[in-house]
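I am attaching a structure below and will ask some questions about it afterwards.
A single protein chain has been omitted; all remaining protein chains appear in their positions.
This part shows subunit A:
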Amino acid sequence: MLSPERLALPDYEYLAQRHVLTYMEDAVCQLLENREDISQYGIARFFTEYFNSVCQGTHILFREFSFVQATPHNRVSFLRAFWRCFRTVGNGDLLTMKEYHCLLQLLCPDFPLELTQKAARIVLMDDAMDCLMSFSDFLFAFQIQFYYSEFLDSVAAIYEDLLSGKNPNTVIVPTSSSGQHRQRPALGEAGMLEGVEASLFYQCLENLCDRHKYSCPPPALVKEALSNVQRLTFYGFLMALSKHHGINQALGALPDKGDLMHDPAMDEELERLVVRSKLHRTSRQHRAKEPGAFGFQRREKQEALERVSSASVPMPYHYRWEPRE
């Protein structure tokens, strides 16, 4: 813990890098929100639970979008939660962008439509937007879009500049929307060929990664993604990013594509639920009126509560999430 790099950073920077303050603020905010309920069982316990949930990645469930987006860790947790909850849905039919958005909204009520649209555009290569998409395609594209959204905005700006043949000679003072360009000799790009030249593109990206605070994909991996192609379009680039295993692993949120539908722990849980629902339904059809039903339901409630209390103890997950940076 007390590694030299950590001590080298001044306080504020360290805190900011780890987004500690965000979580502290949020914790205190939550405390204020639910003052009456929490005061019943103690503030210390509350903080324990809160940070435990942050560790486990469950803190973003049903929270507002501004919080979900606030830190990279939140974003990763959200992606992971989305994957786990709706993996079974993805097993079935292909869905449209709107339907995926609906599912996203189940977890985050005010999730903006634009992000989903952008993610869909990556999959569909900016084509017809009502096309059906598979779960894995969408998920990986969404991951890239959501996690690196600011980075992608800058990349888009760069791409536009390069596409229009703008000569990135001058150094532009960075603003939030435009990217940065290093002085480079003009290469006389013609607008007739599709996309931009890969190597030039990559160089611009490298500079972007160097200068920006927010997360970028590891440059080495980006280079790897671009190594095979001479020219690329914006969405081609994004698609390449989304399909790149290395980047996925670097993020650490989702398993590899092959394992995407694979989650034994959850499957077990699901089976249990299905069995119970079967019993529930038949017994509901045969049950007598109030008293019997009441007893049955109470048993359920107890079970649920038991499960809840066990949440405070960290359970061994199959894919234990660990923070990476």
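Note that in this section a residue touches a chain if its C-beta (ideal position, glycine included) is under 8 Å from a C-beta of that chain, and two chains touch if they have at least 3 such contacts; residues count from 1.
As a working rule, contacts and distances are computed from a predicted model.
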item: Among "Leucine-rich repeat-containing protein 49", "DNA-directed RNA polymerase III subunit RPC9", "Isocitrate dehydrogenase [NAD] subunit, mitochondrial" or "DELLA protein", the UniProt name of the subunit that does not appear here; value: "Leucine-rich repeat-containing protein 49"
item: Contact set of subunit A toward the excluded chain (per top definition); value: 11-12, 15, 21, 24-26, 28-30, 32-34, 37-38, 41, 46, 49-50, 52-53, 56, 58-59, 61-62, 64, 81, 84-89, 92-93, 95, 98-99, 102-103, 105-106, 109-110, 266, 269-270, 273-274, 277-278, 280-281, 284-285, 293-294, 297-298, 300-301, 304-305, 307-312
